[in-house]
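Take a look at the following structure, please.
And then chain A:
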Amino acid sequence: MKLIEILLIIVAAAIVVSVAAVAVINRKKGRNSCGCDCSSCGCNCCASKTREAKSDDETKKLPQ
Partner candidate 1 sequence: MNKPLNEFKVGESGIVKSVSGEGKIKRRLFDMGITNGAEILLRKKAPLGDPIEITVRNYELTLRKTEAACVNMEVK
Partner candidate 2 sequence: MIKFALAGNPNCGKTTLFNSLTGSTAHVGNWPGVTVDKREGIYKKCEEPVSVIDLPGIYSLSPYTPEEVIARKYILDEKPDCVINIVDATNLERNLYLTTQIMEIDVPMVIALNMIDALEKAGDKIDAKELEKRLNIPVVKISALKEQGLDELMKRAYEASKIERKGETVLGESALKHLIGDVRIALSGQNVENPLFHAVKLVEGDELEVSAHKETLPMIDEFKKTFKDDVFGTDFEALIADGRYKYISGKFSPVLKRKSEAKFVESRSDKADKVITHRVWGIPIFLLVLFAIFHLTFSENFLYLGSIFNLPTLEDAGLINAEGEAINYGVRWLACIYDGAVYSPGVIFNNIWNDMIVGELFGFIQGGVENSGMSEWATGLINNGIIDGVSSVLSFLPWILTLFLFFSILEDSGYMARIAFILDKMFRKFGLSGRAFMPMIMGFGCSVPAIINTRTLADEKERTATIRVIPFFSCGAKLPILTAIAGGIVAYFGVGNADIITYGMYLLGILTAVLSVLIMRGTTLKGETPPFIMELPAYHAPQFKNLMLHLWDKTKHFVKKAFTIIIASTIVIWVLTHFSFNWKYLADEQINQSIMAGISQLFQPIFTPLGFGSQLGEYGWVFVVGAIAGLIAKENVIATFATLGACLVAVAGLDITGLDINSEDGIDAVRAMIQVTGIGVPGLIAYIAFNMTTIPCFAAVATAKAELGSKSRYKLTLLFWLLTSYIVSSLVYTVGSWPWCAVLWAAALAGVIAFIVVRNKNVKIKE
C-alpha cells in the first residue's frame, strides 16, 4: 500500500470517529446536537445551556 493510501485511511477514520465522538459528548452534556445553527434561529438552546453550566460552576467557587 502506498503512503498516501494509508494516510487516506487514517484521515477517513479520524473524520468518522471525531464526528461520532462529538455527537456522543454533546449528548452526554445534555446539549441536543442542535442541527441548525442556533445563533441564526433564536434558540441558542445549546449555547445557553453550556454557558449556564459554566456560570453555575463559577458562582459555586466564589464565596458570596
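Criterion applied: all candidates are chains of the complex that A comes from, given by their letters.
General observations
FYI, a contact is a pair of C-beta atoms (placed from the backbone, for glycine too) under 8 Å apart; a residue touches a chain by one contact, two chains touch by 3 or more; residues count from 1.
No experiment lies behind these values; they were computed from the predicted model shown.
Of the numbered chains 1 or 2, all belong to the complex, but just one touches chain A: 2.
By the touch criterion given at the top, residues 1-2, 4-5, 8, 12, 15-16, 19-20, 22-23, 27, 32-45, 47-48, 51 of chain A touch candidate 2 in their complex.
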